[in-house]
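What follows is a set of notes on a single structure, which appears directly below.
One protein chain omitted, others in place.
Chain lettering (A, B and C) follows the sequence in which the chains are written, and residue indices restart at 1 in each chain.
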Amino acid sequence: MTTAEVQCHTTHGYTPEKTAYLRRLKLIEGQVRGIARMVEEDQYCIDVLTQVAAATSALKAVSLGLLNDHLAHCVADAARKGGPEADEKLDEAMQAIKRLVK
Amino acid sequence: MTTAEVQCHTTHGYTPEKTAYLRRLKLIEGQVRGIARMVEEDQYCIDVLTQVAAATSALKAVSLGLLNDHLAHCVADAARKGGPEADEKLDEAMQAIKRLVK
Amino acid sequence: MTTAEVQCHTTHGYTPEKTAYLRRLKLIEGQVRGIARMVEEDQYCIDVLTQVAAATSALKAVSLGLLNDHLAHCVADAARKGGPEADEKLDEAMQAIKRLVK
Partner (left out) sequence: MTTAEVQCHTTHGYTPEKTAYLRRLKLIEGQVRGIARMVEEDQYCIDVLTQVAAATSALKAVSLGLLNDHLAHCVADAARKGGPEADEKLDEAMQAIKRLVK
């Protein structure tokens, strides 16, 4: 872990956002378990697909939330400090955005 | 549930595909639990995002598999029988594809 | 080109759908030209991005339309005839759907 990453972390700490993310991930875990149950019970494919789409959307929403927090804290902090680290943080964030867009 | 859906179901039954889907969904459930643990432990945002992207891709792969099975069985059966049900099944599949593409 | 593709083609011919697709593609071409003009005039990035997103959505809508027609004609015809060609057509359509979903 680089110094930059450590600095990013210390700005996180215990936050209301963290609790909200954990709750959302718990819900998604339940959705995935529900999908398995639907498959187990041979429920209609299209209904299963609808639930998979809902879980996928929920995961994407989590990604967008995490990305927003990351840009607002780590990337913005790096931009304020400037130097090569600012570019590095931006490149890293862009790679994450590309994975999201695919 | 319409007669068409029931007919689709009876062609499913216990299949090796079903076992494979259940295993894949179990893995995705574990991935989501792992993401929650990463958030809990304040791991680096970008690493969390990478795992969320992996879980999202895995869910999309499940969707594509289910869609393939659905087109190969229910939609193809309906096409062979013809009539309004064939159109209905296709429309329904297209709606599912649209949700996937978004 | 295989016999199957030729058969698919002959069912197309001149259709009102074709005229509609050509009109939509003309509009998209104009959108792309408009985006180039915005870049040329140094318009605000976010406004350019909004227009790129609109053109991307319009292209996706064309894809979904073409896919719908393809499933309703070529893939359904192949399903009715059965045999290896039915599987082939479905695989080919699934590959196209995968490219769309990415």
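Here, contacts are C-beta pairs under 8 Å (C-beta built on N, C-alpha and C of every residue); 3 or more make two chains touch, one makes a residue touch a chain.
A quick note: this is a predicted structure, and the numbers were derived from the prediction, not measured.
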Listed by label, the shown chains touching the absent chain are A, C
By the contact definition given up top, give the residues of chain C that touch the hidden chain. 1, 5, 8-9, 12-13, 18, 21-22, 25-26, 28-29, 32-33, 35-36, 39-40, 42, 44-46, 48-50, 52-53, 55-56, 59-60, 62-63, 66-67, 69-70, 74, 92-93, 95-96, 99-100
Over the whole complex, note the residues of chain A touching the chain we left out. 60, 63-64, 67-68, 71-72, 75-76, 79-80, 82, 86-87, 90, 93-94, 97-98, 100-101
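Heads up, the rule we're going with is that only the chains that are shown with their structure count from here on.
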Enumerate, in label order, the chains that touch chain B and chain C alike. none
Top chain pair, ranked by number of contacting C-beta pairs: A-B
Quick check: how many Å separate the C-alpha centres of chain B and chain C? 23
How far is the middle of chain A from the middle of chain B, if each middle is the mean of its Cα atoms, in Å? 21
Could you say which residues in chain B touch two or more other chains, in rising order? 60, 63, 67, 93, 100
